[in-house]
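My questions all concern the structure below.
Complex shown without one protein chain; remaining protein chains in place.
Up next, chain A:
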Amino acid sequence: MNMMVVTRKTEEAAGTVAGDGLTEAVNPMVAFEDVSKRFAAGRTSAEVTALDGVGLTVPRGSVTGIIGRSGAGKSTLIRLVNGLEKPSSGRVVVDGVNIAELDEKKLRDVRRSIGMIFQHFNLLSSRTAFDNIALPLEIAGIDRQTIEKRVTPLLDLVGLSDKRNRYPSELSGGQKQRIGIARALATEPKLLLSDEATSALDPETTRSILALLKTINKELGLTVLLITHEMEVIKTIADHVAVIDGGCIVEQGPTFDVFTGHTHATTRSLLGGLAGLHLPEFLTRQMVEKPEPGLRTILRIIFKGENATEPMLARLGSDLGIEVNIMAGAVDEIAGRPFGMLVVSLLADQEKIIQARSFLADHGLSSEVVGYVR
């Protein structure tokens, strides 16, 4: 049931990415169908459930992010896509093929069409940058001349042509990840899996790696599935997001909708760093839950996209005669669209508050009463 809602949402989004919305949604790059994964825990017969009834679609051509805390099941989930792990039940369909059904030989062929990058880069220390990128091609049995022809432009693409003969120990973290990306692209995959690829990098390097991933997604039309615990990563490049907690997908859909809807508690707590979601301490300290005459109402106003709030606030005063105080606010950008939040206090009776909120709603601003203060 959850699946159907998701499919409808992704349909619209995929349409904007790659034209024919309907076929995109019917034939996603990756689809998890009621997937569960249990691990034997040590020597006892007890099992640990890593994933529980996961349904997930990764639209073709999208950058889809899966965010969750450590231990939420992200790593297991991404490893099911290229068969490094097998599901205990359910189907993992990649480009129309159920990964769980393949034997080792067929699985190896499929893996060549799925690139993967890692948190700790996983480059061979004994190979130069060039030879690391060449490794998947050697494994595929491609001759040396063709390898040369493929690797050189990849070094160009990631901007490291001058590091061709350097060993990983001579490269910085960001450079290592660029080599990792080039290596993942060597076999010309249709899907790129990113396992916390920027978690070991500083913020600036993270931005440059994310920009590179976005470029690859746009220019090569490569679908990217990434897992991360960093909200920043999702906000910057993911057009679709799934929130995972305790082995279950608790929310998924276009990033902007999920983040600005922020209905689920896990999403909310992960969004912690996002502008204006946390109320300032001085407010929470004196806030009460029940309205009383003489108390000011604290309202959180959320504006998405290009809605302007300021004239609306002014009109609350002029049209409805409500005194508005701005307590906190911030503007952020999610998936390239502005998203902001304003916390205001209103001195008015409950009837006026209801009028104010419907006035805001009429102008495309959603609001929420968070409490009352003196």
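Here is the rule we go by: contacts are C-beta pairs under 8 Å (C-beta built on N, C-alpha and C of every residue); 3 or more make two chains touch, one makes a residue touch a chain; residues count from 1.
Everything that follows uses one rule, which is that contacts and distances are computed from a predicted model.
Per the UniProt record, the absent chain's protein name among "Zinc ABC transporter, ATP-binding protein ZnuC", "ATP synthase subunit a", "D-methionine transport system permease protein" or "Circularly permuted type 2 ATP-grasp protein" is "D-methionine transport system permease protein". Interface note for the absent chain: among A:111, A:163, A:240 or A:304, the touching residue is A:111. When the full complex is taken into account, the listed residue touching the unshown chain is A:127, out of A:127, A:164, A:190 or A:363.
Residues 82, 84, 107-112, 114, 116, 118, 120, 122, 124-127, 135-136, 138-140, 167-170, 183, 187, 193 are the ones on chain A that touch the missing chain.
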